[in-house]
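One structure is given below, represented as structure tokens, and several questions about it will come after.
A protein chain is absent from this complex, but the other protein chains hold their places.
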Amino acid sequence: MPTIFFYGPRLDKDKSRDMIQSFTETASRLTGIERSAFVVYLRESGPENVGVGGELLEDRLKSRDRK
Amino acid sequence: MPTIFFYGPRLDKDKSRDMIQSFTETASRLTGIERSAFVVYLRESGPENVGVGGELLEDRLKSRDRK
Amino acid sequence: MPTIFFYGPRLDKDKSRDMIQSFTETASRLTGIERSAFVVYLRESGPENVGVGGELLEDRLKSRDRK
Amino acid sequence: MPTIFFYGPRLDKDKSRDMIQSFTETASRLTGIERSAFVVYLRESGPENVGVGGELLEDRLKSRDRK
Amino acid sequence: MPTIFFYGPRLDKDKSRDMIQSFTETASRLTGIERSAFVVYLRESGPENVGVGGELLEDRLKSRDRK
Partner (left out) sequence: MPTIFFYGPRLDKDKSRDMIQSFTETASRLTGIERSAFVVYLRESGPENVGVGGELLEDRLKSRDRK
């Protein structure tokens, strides 16, 4: 029954598989709950929809690129 | 003021209506709070972004189809 | 795999059972996914931690009681 | 470390910036935690995926427009 | 209908009021949606249940205090 949400950048298929497998193994080992009970949601969040330190992430990444 | 989030497959318009109406009625009846106070969010989650039992749901559905 | 979150007042045991059963039945019927795949989280949210219309819910309920 | 999620309509870039800046300033001032520690997620939620008072928001907006 | 979640430290009553009022005003101004439609959830998250940079926040705060 445990559930994990990841909010972050889009991952390609192989990285999605890796993250789901790794999170599930870790969480199953630490809780003692069987792997089959775990659900992981990968919730993509683009830089135009995230703020960090009061700034749009998109703006922050651009200003970093310019330097 | 209560809020309900549904994370699952995309629903067509009629099923979306049905789910919203049914969740709201149930929750209003059980809490005693008027229906107008309820908000329901349908958050679509495709099989390429969900893991079940440590596996990408997309992979799991494909391997089931092959059998 | 679908997951439902309910943010609202504390429910007693019988109402919790009823909400979980009813949400799961509705969602299973509308998605065609078997009941066993559904997880429902009841996340209690007291009036001292919720704001409605810009006001603390606790304040709003008190001022309503006074009338 | 605090995190804020906004579920609502899509905002244009300037309004996204304004919301992120304003939420972060308010939350930093009230918690005493430095601005750099805050993350804000703007999670768009269209009227075809939200229910209000038991009705699909899309339907509600249409019926209001007709009046 | 928009909904805001704040995950962070416990706030006293006056700060809770201030945060709810300020978030709601900002969000109402930027979306053009009336204040009465907004719900804000303050979800307390103690340092024993948060990780920052791979470390339990509680550990990080202690080690900072020692310095």
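Labels for the chains are A, B, C, D and E, by order of writing; each one numbers its residues from 1.
In this text, a contact is a pair of C-beta atoms (placed from the backbone, for glycine too) under 8 Å apart; a residue touches a chain by one contact, two chains touch by 3 or more.
The structure presented is a predicted model; accordingly, all values stated were derived computationally and were not measured.
Q: Residue by residue, what part of chain C touches the chain that was omitted?
A: 13, 16-17, 19-21, 23-25, 28, 35-44
Q: Of the residues in chain D, which ones touch the absent chain?
A: Missing-chain contacts on chain D: residues 1, 3, 39, 41.
Q: Spell out the interface residues on chain A facing the chain that's missing from view.
A: Counting over the whole complex, chain A touches the hidden chain at residues 1-9, 11, 15, 18-19, 22-23, 26-27, 30-31, 33, 45, 50, 52, 57.
Simple rule for what comes next: only the chains that are shown with their structure count from here on.
Q: Does the chain B and chain C pair touch with the same residues on each side or with different residues, judged by whether over half of the numbers are shared?
A: Answer same: the two copies use largely identical residue numbers here.
Q: Give the chain pair, either A-C or B-D, that is connected by more C-beta contacts.
A: B-D
Q: Using the average of all C-alpha atoms in each chain as its centre, how far is it in Å between chain A and chain E?
A: The answer is 21 Å.
Q: If a residue has to touch 2 or more other chains to count, which residues of chain D qualify?
A: Touching at least two other chains: 7, 19, 23, 37, 45, 50, 52.
Q: What graph shape do the protein chains here make by touch: line, ring, star, complete or other?
A: Its topology fits none of the listed shapes; call it other.
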